[in-house]
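Every protein chain of the complex appears in place save one, which is left out.
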Amino acid sequence: MADITIEPAAPSILAQLTRTRIIALLMALVWLPLSAYVISGVTPGGSADYMLLPSIPAVILLYLIAFRAWRESWVAVLGLSLVCFWLLVAVSVPFLPLFDPNKPIAPFQIPFATKGENFYLLGTDYKGRDILSRTLWGCQRVIVWGVTATLVAYMVGMLFGLLAGYLSGWWDEIISFLGNVLLSFPVMVLFIVILNYLGPSGFNIIVAVTFASAPAIMRIVRGLALDIKTRDYVFAAQTRGESPLWIMFVELLPNVRGPIIVDACLRLGYTTVAITTLTFLGLGLQPPDPDWGLMIRESAKTAMLFKFSYMLIVPALSVSSLILGFNLMADGLREMSLRD
Amino acid sequence: MNRREFVRIAALTGLAAGTAYAMAGLADPVMAAETGNLPFPADEADAQSGGILKVAMQIQKMEDPATYSWVEMSNQTRHLLEYLAMTGPDNITRPMLAESWSASDDLKTWTFNIRKGVMWHNGDELTAEHIKWNVERWTDPAIGSSNVGLSSISALVEEVDSGEKDDKGNAKMVKKLRDGAITLVDSHTIQFNLSKPVLSFPEDMYNYPTAILHPSFTPPFSDNPIGTGAYGLAELAVGDKCILKRITKTTDGKDFTYWGGKVYLDEIHYYNFDEDNQLTAFAGGDVDAIYEFSIEQMELAKAVEGNIIAARTAQTLCCRMRVTEPPFDDIRVRKAIVMACDNAAIKALVYPEGGDIGENHHVAPVHPEYFELPPIKRDVEGAKALLKEAGKENLEVTIDVGNTDGPWHQSVAEAMRDQLKDAGITLNVNVMPASNYWEIWAKTGFGATAWTHRPLGTMVLSLGYRTGVPWNESAFASAEFDAALDAAEATLDVEERRAKMETVEKILQDAAVMVQPLYRPVYTITSKKVHGYPAHPTQYHQFNKVWMSA
Partner (left out) sequence: MKLIGRRLIQMILILIVASIILFIIFDSDTFKMRIALAELGNFGVSAMDPDDYKAWLVKKGLDIPFYQRFALWVGNVLQGDLGWSFEKNTAVGPLLWAALKNTGILAFWVFALMVPLSLILGVLAGMREGSRLDRSISFISVFTTSIPEIATAIILTVIFALGLKWLPTKSAMISGFDGWQLMLPVMTLVLYDFGYVARMTRASMAEVMTSQYIRTAVLKGLPYRRVILRHALRNALIAPFTVIVLQLNWLLSGVVVVEVFFEYKGFGKLLLEAALFGDIYVVQACTLVAVIVAVTSQIISDIGYTFLNPRIRFA
């Protein structure tokens, strides 16, 4: 992460503060209902669907705000559009006129097939479940588990990074050594060992991602904290007699935000790859959840034929487009921060 | 007695099945009467010798054939090590290393005449003494063979005080061969004296860990593979491959002659592929045959060039309720669940092709003694009424599913969930990895357990539903049932036994122990150049008469 620089402070602190609050509120409005919806595992079609209603305008608003802010970089806007498309799908999928993603209707219908009064835009899988419906429902799972896992990894990583960077000394030595132990494992080895031990499930994916990602985050934050620690305003706070915790979270944290956002976008991409891959290997989410990795896993053994290849291609392209969105966003943001 | 039944009994009592078919005036479907008293199918007129048969299967280790725990293991040695009897693809058991057998009227004495002229790979001739050595070995507690659990072998042993004490100070009991349980009549005749009547002695002798070993055997088998079969072990790499080659010379350099007539293949190669990948390996042309493909892969199989082979079996899924666990200790709850399910509809959904509808009493239509009870009817209103009576409206229960036999278990559970909804019952499907399921299968309140095929209906009932037996996962206990099953098991005549099975099946069905929606077929596929590949209900590979066209 050598090419990360620290974003200069925005001109008007006040203007930025109100904007930050609105964005945070909108994000919470999208995030909380969506994760509650997925993690609680409610059956679609019930009244629980309505809690996702306010998230739809929130996603659109977020998109417009970010679009305005990033319009100078078409790369960032393209990434943003891809991510927001899937986000919009995730919150609005219960209201779309789709088949039940888990209901077997007619197996092995190829795309654009019409059977009886049913029309299958993307065909059906080996069990006869509608692929369009499974793909759209599937993005909910990937997004919720992926973002939650990244979030948790960040909280843990930042906490230890700030601790190590700010407290230094023995704390730094111990935390850095433990981080190095974890970083010496190839990621997939770590995932396999952890998930195999804890058992496959969404929650355990969060644990595994945290173990795999937090050390790297810790390293970045530690470096930034070490750098910023020497700045005047931290020194000022110290002389004011503020407690170390206050300094860490109020003075240091907001100032390491810029590079962390770029890194977070990249890391969201990695986490999405990891979840899909682990689920494909049988270590992630369990059937019958509509999930892209599971769709690939199930189709790889039931449909390895050219005429059925849509079953593999559709989830593969979906997951690729989401990751591309995250990566382009990171790319565009980095470009913009370098330009400033 | 109809003609097919006659064949079945004749085979059971040791009449050569070929002769039995002839006596019944039936055309023998698979047996070669003209090749003598052999358990194998007839030689095809245009069969060609030579060639290598490549089969995709999981490759397991070969430690001690008496403790085999997977069918795959036994398939790897099935052409090296042979059995006293052999159950064919038609579910009929015929003499193999035995030439014939007979049972006393009380089914407590079984006499086996061992085939003469069977040569071991080291040049020795097979004798009754060798058989005795094997059976004694199965009953040795130190070996730990699962064969002791067979009703035939368990009737040869007795529990004695081992002289040791366990932690609580009670005497430790061990199972030991009874004195006089095995008598050698002459060099080729062996007699088993049982402590109780056993019906399934010949069937038990083809249970996969009952392969007959040479007395010089020391584990692991793969280090010193001596058998009586036509093939020898050339190479074994667990998780990779197992190569079998025709034996032409004995280990001491003499010519080897195989007792079982002509065999065609030069070599049999097993290559390791996970069950999920066997069909794709076949489609890619890597192998000529596979161990099994699942119902989910049927469309893929149909699209690949090859012969799809389906075997009708008694393999099944028992969504059984533990009758000691609340709420299933209330028979009204169990009955309501059973009544709200539509077995025929579940079968049509999950296994549309082949297979049989289950009737919640675990005796399959392929079993010879199957008694046809009136078809069960779905009764949602009745189920609701029962629940109301029991005060269990809005019942919510959870079924554990391990998909131990494939994802179709889950499809069954999901179909049940949808059907039970109509009766106001909420069924949660708790899916877990197969290994986790096997840790709780005998303990969970409501679980979907797969049971494999056994040649006789009485065999599985004895294992799974008698009071207090180890595999009684439902904790079903009924003296009446045990007595009725005893009576059925003491009856050799199939027709009479079937009459007795009516009571047995009825008691179990009325106790509403399980929802048993279907008996599944097992599928495999071979390339077009493979001929005579048997469709065995337990996926036992019998390749003696398999041949490959060029």
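In this document, chain identifiers A and B correspond to the written order of the chains, with residue numbering beginning at 1 in each.
Methods note: contacts are C-beta pairs under 8 Å (C-beta built on N, C-alpha and C of every residue); 3 or more make two chains touch, one makes a residue touch a chain.
Just so it is clear, the model here is predicted, and its values are computed rather than measured.
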*Of the residues listed, A:I192, A:V207 or A:I261, which one is in contact with the missing chain?*
A:I192
*Residue, one of A:V207, A:I261, A:I313 or A:M336, that touches the chain absent here*: A:I313
*Consider the whole complex, including the chain that is not shown, and state which of B:G239, B:G253, B:P326 or B:G468 touches that chain.*
B:G239
*Thinking of the whole complex, not just what is shown, which of A:G123, A:G157, A:P215 or A:G269 touches the missing chain?*
A:G269
*Out of A:L64, A:L96, A:V181 or A:V250, which is the one that touches the chain we can't see?*
A:V181
*Of the residues in chain A, which ones touch the absent chain?*
3, 75, 177, 180-181, 184-189, 192-193, 196-197, 269, 272-273, 276-277, 280-282, 293, 296, 300, 304-306, 309, 312-313, 316-317, 319-320, 323-324, 326-328, 331
*Given the full complex, what residues of chain B touch the hidden partner chain?*
54, 61, 63, 67, 69-70, 144, 146, 149, 166, 220, 237-241, 271, 273, 277, 280-281, 283-287, 404, 435, 438-439, 441-442, 470-471
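The rule we apply is simple: only the chains that are shown with their structure count from here on.
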*Could you please state the distance in Å, as a whole number, between where the Cα atoms of chain A are centred and where those of chain B are centred?*
49
_chain B contact footprint on chain A (complex, rising order)_ = 102, 104, 107-108, 126-127, 199-200, 286-288, 298, 300-305, 307-308
_chain A-touching residues of chain B, taken from the complex the two chains share_ = 276-277, 279-280, 283, 296-297, 299-300, 303-304, 349, 407, 410-411, 414, 431, 433, 436
